[in-house]
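Here you go, one structure.
Removed: one protein chain of the complex. Kept in place: all other protein chains.
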Amino acid sequence: MAVATQRRIGAPVYTGSRIPQPTPSVLRTSEEALATGDVLTVNFGPNHPSTHGVLRLIVDLYGEDVTGVEAVIGYLHTGFEKNMEQKTWWKCITYPERIDYVSFQNNEYVFVAAVEKLLSLEIPPKATWMRTLLNELNRIHSHLVWLGTSALELGAISMFWYAFRERETILDLFELVAGYRMHTRYFQVGGLAEDIPRGFFPQTRSFCDWMPKAIDDYETLLSRNKIWLERTEGIGLLSADDAIALGQSGPVLRASGVDWDIRRDEPYLAYHQVDFRVPVFPEGDVYARYRVHIEEMRQSVRIVEQCLDRLERMEGEPWIADDRKVVLPPRHELHTSMESLIHHFKIVTEGFRVPEGEVYVAIESPRGELGCYVCSDGGPKPWRVKFRAPSFVALQATATCMSDALIADMIAVVGSLDTVMGEVDR
Amino acid sequence: MALNGRLRDDGLKSERLLWPTKGPSRFEEEVDNLEQRVGLTTLAKAVAWAQTNSMWPDTFGLACCAIEMMSIVTARYDIARFGMEPFRGSPRQADLLIVSGRVSNKMAAPLRQIYDQMLEPKWVIAMGACASSGGMFNNYAIVQSVDKLVPVDIYVPGCPPRPEQLIEGIVRLHEAVKAGVPPAYELRSVAS
Partner (left out) sequence: MTTPAGGWESVPGLADVKEAHGETTLVVEPRNLIDAATYLRDELGFGFLSDVTAVDYLGWSSKGVSGFIGTPGGRDLNRPMTQGYQALPEAKPKRFAMNYHLLAIADHPQRVRLQAWVEDGEPVPSVVPVWPTADWHEREAYDMVGIQIDGHPNLVRILMDDDWEGHPLRKDYPLGGEPVRFSGEE
């Protein structure tokens, strides 16, 4: 399979391809193993403390070796896409947040970005920078949840408490800005829902001063820990060619030696104006994915600081676009201007109309390439919305990563692929 | 736990299900004896106190509410002070089922199975809007309220509920148990 060999670093993790045939996402037990009669089929059911949500894995075990793996999903299928077809564009924005419930603002942003692309709307810089800041805070939040739960599943229980300590600080910041800890619904088509409240900048600064020390704490606990290294080094190998063929993106792809990050290579929001490094490691194992996550947290703190530097000088600027056909007018205008009243009425009752067309917008969510395909028929409601969830694709790689592994490694592998089942099942 | 019944009528029901004609065991006779001597109300209250102070939940996190449920275990909201920090992986060892998140039609059967595997007395908290009523997802895929599948004791609204809201729900459950309110499966069946 000839795939592009640009943007690679390091030597290939293994030669050839380990993608199972004929079905790429199912590892099948070989006939010889089945003939011995010693193969035990075990159900890692939807309710399991270590499967990151409602994932069902049907595993064939030969002793402790995993000879067959199949993932069954759909236990959290919510019908987001069908529901969103019934709501006006504004009301739709509440839904994407709950798809990937750990990096909720990235989901909000990708949908809002797709709608703004169809509308060809210009976003004021204050909103762009604030969205960048919140997306990066959300990235740190998501990586903290990943770190806490993955380490918990491998037995490093203290990591959970340390990671969630910082997570609470981030959720305090979200609550300060938007009024709620999770599912903030702060992004609006055109900008932000409201102005940035006072007190947000100093509190975020103190968080940025503290966070690098906290990440040092996490590294002290795990990075050179002999047990962690034994459990994660050399486990779950995925080469760069296989990763691209399997559609992997985000930390999984970067840990396999492919230097691809949508924030830097197809920049959106304010990413082309901030300075950050993209961590890439060539080993392709669980430990490399862990290193990528840790380093990304450090870089996100840097990005947040740079956004703060810019935002602190934007006091008093507009936070939402001025297009009255799409954005609600400020309330004081409703008393004096007839057009504002009519616009307000139309936007609230019928909803604004988005011109006909189809777009696909992809951003770098903490899990990888999060894409939103929106098809509009020119009316007040979407015709079709589809979310390309990185976890949906990442779970397909379980079979490839699990060739030649033990059952204890399966927990490490499934954890390292950073799957959120809400995203997988939508 | 019914305060107006005899202690030996609670618990050990599963044994009688399998062997209806079995007479009281040695343990039950001793408990009965103790009850006569100590006084019914005091013993029942003592048992209720013991149950509420170590009501171990089952890991049944489904969606967004699970993340907030995980944060009540952490240091800031700390449910270890209520004795509830060991989230048991096995329903056989759990007392409380916190259904946190949206229950899809595919997940309905495993949910009922987990509930059936729990031993009595058992309580159910429906956490969040999706578990309480289907939430914002009034569609083909989501079960509109988990009380169609299992009898629910406490509904905690929110999307997702703050950790403090969930702890309020848990504390109210503890107060109900200490006041003698029986678990939901004795009061009502599932909704239609």
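Read from first to last, the chains carry the letters A and B; within each, the first residue is number 1.
The working rule: a residue touches a chain if its C-beta (ideal position, glycine included) is under 8 Å from a C-beta of that chain, and two chains touch if they have at least 3 such contacts.
Everything quoted here is computed from the prediction, not taken from an experiment.
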item	value
Hidden partner chain, touching residue among A:Gly234, A:Gly247 or A:Pro318	A:Gly247
Touching residue (missing chain; options A:Ser50, A:Thr67 or A:Asn83)	A:Asn83
Chain not shown, touching residues in chain A	2-4, 6-7, 19, 22-26, 73-74, 77, 79, 81-83, 85-86, 88, 117-118, 120, 244-247, 249, 258, 260, 265-266, 350-351, 353, 356-360, 362, 369, 371, 373, 375, 377-384, 386, 388, 392-393, 395-396, 425-426
In chain B, positions touching the absent partner	105-106, 134, 137-142, 144
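The criterion applied here is as follows: only the chains that are shown with their structure count from here on.
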item	value
Distance from chain B to chain A - Cα centre to Cα centre, in angstrom	34
Partner chain B, residues of chain A touching it in the complex	45-49, 53-54, 74-80, 82-83, 94-95, 98, 101-102, 104, 145, 148-149, 160-161, 164-165, 167-168, 171, 181-183, 421-422, 425
Of chain B, residues touching chain A in the complex	59-64, 66-68, 70-71, 73-76, 87, 89, 91, 101-102, 104, 106-107, 110, 114, 136-142, 159-160, 162
